[in-house]
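This part shows subunit A:
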Amino acid sequence: MEAKGIYARLEQRFPGKVSGLKDAVADPLLMVDAQAIVEVGRFLRDEPELRFEILSDLTALDFPKEEKLQVVYHLYSYTFRHQVVLKVDLSREAACVSTMEGVWKVANWFEREVFDLFGVVFDGHSDLRRILLPEDWEGYPLRKDYVEQEEYDGISTERAPLVEKLLR
Partner candidate 1 sequence: MDETLRSEGEGLHTEDMTISMGPQHPSTHGVLRFVIKTDGEVMREAIPDVGYLHRSIEKIGEKVTWHGYVPYTDRADYLAAMFANQGFCMAAERLGGVEVTRRGEFCRVIACELNRIASHLIAVGTFAQDIGAVTPFIHALRERETVNDLMEEICGARLTYNYIRIGGVGYDITPQTCDRITQFLDHFEPIVDEFNRLLSYNKIFIERLAHVAPITKEDAFQYNIVGPNLRACGVKWDIRRDIPYSVYPELEFDIPVGTGEKGTLGDCYDRYIVRILEMQESCKIVRQCLKMLPKGPAIAKVARKFKPPAGEIYVRVEAPRGDMGFYVVSDGSEYPYRVRIRTGSFTAMSLIDKLSRGLMVADLIALIASLDVDAPEIDR
Partner candidate 2 sequence: MQQLLNQLIQEGYFHGAPMELVYAGFMLLAAFVVLSFFVAPLAGITSWLERRVWARIQSRVGPNRVGPQGILQWLADGIKNLLKEDIIPTAADRRLFALAPYVVFAGFFATFVVIPFGSQLIVADLNIGILYLLAITSLVVVGILMAGWSSNNKWSLLGGMRSAAQIVSYEIPAGLSLLTIVFAAGTMSMQGIITAQGWAPWNWFLFYNPFTFVAFFLYFTAALAEGNRTPFDIPEAESELVAGYVTEYSGMRFLFFFFAEWGNLYVIGAIATTLFLGGWQIPPVTDHPILAGVLQFIVFFLKAYLWVFVAMWVRGTLPRVRVDQLMSLCWKYMVPLAFICLLGTAAWMVIWPQGNRLASFFMFLIGLGILGLFLKRVSFQIRHARPVLYLKPYI
């Protein structure tokens, strides 16, 4: 189904929760209200005409200028071979969204990764721990304003440059 059709179905099912369809770009994307994202996901998965069996990817984008974090869901359907991108806007200070774990199990690890690297908290997640970084790491590295801690466990994170850099 084309992106417009999907949008129309979602509009009909969740009035006011879905907006901002962009279908002129390579991957058609639409914005979803943060409260409704799990419901939208479940609907997209179970609706016989849509059948998005797959959560291909779940990641986030940081926009410090616009003061928002976006969580991005890439859905794909093996049955109908169509895809859609869902985006959820969150505030940077209190980034929080419900977990998608109940719909697609793979979201468990994806969400842990997003929590680890962006600091988005997923409500209702069964095991929200850091996954790639150590438990006691400070900060969320993939945020644009991230400053690396100077030392970790007493080990400096800097390596002295062997070649003198010229200031130019």
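The rule is simple: contacts are C-beta pairs under 8 Å (C-beta built on N, C-alpha and C of every residue); 3 or more make two chains touch, one makes a residue touch a chain; residues count from 1.
If you want to know what made the cut, all candidates are chains of the complex that A comes from, given by their letters.
Keep in mind the model is a prediction, meaning the values are calculated, not measured.
Peer 1: Which candidate among 1 or 2 is in contact with subunit A in the complex shown?
Peer 2: 1
Peer 1: Going by the contact rule set out above, which residues of subunit A touch candidate 1 in the complex?
Peer 2: These residues of subunit A touch candidate 1: 25-27, 29, 53-57, 59, 61-62, 72, 74, 78, 81, 83, 85, 104-106, 108-109, 113, 117, 130-134, 141-142, 144.
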